[in-house]
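For this view, one protein chain was removed and the others were kept in their places.
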Amino acid sequence: MPDQVSLYAPGNSGLHHLHPLTKLSLAGFALLAGLTLPGRWGTYLLVALFVLPLAAWGGLAGRLGNAVWRIVLPFAVSVFVIQGLFWTGGTPVLQLGPLSVKAEGISFAIASTGRILTVVTAFLLLILSTRPDALMIALTERGLPPTITYIVLATIQIVPRFQARAQTIMDAQQSRGLRLEGSLIQRGRALIPLVVPLVLGSIVDVEQRAMALEARGFSRPGPKTSYLQLVDSQWQSILRAALIVLSVLAVVGRLALLIIP
Amino acid sequence: MRIHLESVGFAYAPDVVALDGVDLTIEPGERIAILGENGAGKTTLAKHLNGLLKPDSGVVEIGDWSTLEHSPAELAARVGYAFQNPDDQLFERTVRAEVAFGPKNLGLSAGEVDRRVRAVLGLVGLAARADTHPYDLQPTDRKLVALAATLALETPIVVIDEPTTGQDAAGLRVLAAVLDRLEADGRTIIVISHDIDFCSEHLERGVLMADGQVLADGPLAQVLSQTDLLARAAVEQPQMMRLAAALGLEGWPLTVENFIADYERQHRPQGGRP
Partner (left out) sequence: MIELENVNYRYPASQQPALADITLQIKAGEFVAVVGANGAGKSTLLYALAGFVPHFYGGDFDGRLRVLGHDVAADGPASVVGQVGLVFQDPFNQISGARFTVREEIAFGLENLNVARAQMDERIDRALALAGLEGLGDRSPFALSGGQQQRLALASIVVMEPELLVLDEPTSQLDPVGTRQVFEALDRLTGERGTTIVIAEHKLEWVAAFADRVVVLDDGRIVEDAPPDQALVADETTRPGLGQTRYTRAGRLARQRGLIPADRPLPVTLSQAIEYFS
């Protein structure tokens, strides 16, 4: 059982040492730029020239490539097949027996895949290179309520325990003769002895955890210090501002292109 | 019903070996304590007995069944397993319904289910609370409900995981009564426990484990006399044995009565006989 469900891949690169909000801005910009660039090939260029070098800088190119293989490729294959072969009307460029491959379909598929590629790689770039708690601290410093921070981080670490408990409950009930295979009705009836202990036990746990947090001053009013210190710099500040401006321009520009004939 | 493990090996992951070449034979009616610190493999071993875990190598036989060929639900007719945390299984609205769950799964008649529920609630001293919601009980009483739920299966083999955790004096008396009744009924009892004094007072054979292996297996007093193995397994001797050792008494007393008997044998009574 893993300790937590985060995807953070530790490293010592320049990318890893960037302030979390800088990485958030980079990923956000890549995302928005990718979705607003006109044409079909803009996204691929963006990924190749912007996202991939950043990933390589962080030593994460391999992991990124792995994710592209596992997530984007199946999507690409299906969209190419569906749009390429079943595009209504359009100009056929290739004949495969009774079916024909349409140029517009292929064109659409290229654009679609490009967008998915951008979303996935930008998101992963952020998640792989940023500790969840560092990102949460950065956001808290900018005004995010500490309660939300707590909920996000605690969920990451507590989900595996939840899964382990669910397994223990299944074991305990099977040991009393509960059958887990069988018809749909049988399986439906088996749900109650599996779900109720999970819920009731969680309620008991939550009560204890709330008291424990209280005992450690969690709801104490007033400012809080932070053990983890985030390192920021002037140029990162400027970079983040620039990225925000560029992102806005990209969105505005794209909207303008849509409106202006 | 005989339990037979031969060369059992099990790993949770390629580098996490939990059981390593375990051989164990348990005859019907034996009363066994599985001893060892957390991580030694006690619970892993116990879960092999009712098929929750299947051995990677070797065989586990419960009577004439190999656990590889039967689901835990099927094996529940032969091996009852009472888990450590009652909140991992309680889901009914009354104690009565909770305890009836197991027998119902065995397909018994309503009359038989009822008889068993009444008998077992009487044994654990919760007959008066039969219609209470389990979560209205103290946590240690919930543990007794979970134990009762397992006992209601009336299996020839009963495995109990850490029954004494958090129990007070009354709870320990109930557990003693339960073990006495199981013994009287000729059932095989297997208890995993850190409470070495409780084990010494109610069980007869000890299986000492460390790092997935059985370090010692035999009469409890004999196993607990091997201090070097106990040190390896991070298990302490029962209070009376420690006292006897500190006093230089001969013998390996498991209980207060044993100790006094040993003491009496080696000392003249002071101040004249009564």
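General remarks:
The letters A and B name the chains in turn, as written, and every chain counts its residues from 1.
Criterion: a residue touches a chain if its C-beta (ideal position, glycine included) is under 8 Å from a C-beta of that chain, and two chains touch if they have at least 3 such contacts.
Treat the numbers as computed from the prediction; the structure is a model and nothing was measured.
For the chain left out of this panel, the touching residue among B:Val59, B:Ala176 or B:Ala234 is B:Ala234. Summarising the interface, subunit A meets the missing chain with residues 3-4, 131, 133, 149-150, 153-154, 157-158, 160-161, 205, 208-209, 211-220, 222-229.
Contact between subunit B and the unshown chain involves residues 37-39, 138-141, 165-172, 194, 196-197, 234-236, 238-240, 242-243, 246-247, 256-257, 259-260, 263-264, 267, 269-274.
Just so we're on the same page, only the chains that are shown with their structure count from here on.
Only residues 165, 168-169, 171-181, 192-193, 196-197, 200-201, 204 of subunit A touch subunit B when the two sit together in their complex.
Residues 47, 50, 52, 71-73, 76-77, 80-81, 83, 85, 87-91, 101-102, 105-106, 135, 149-150, 153 of subunit B are the ones that touch subunit A when the two sit in their complex.
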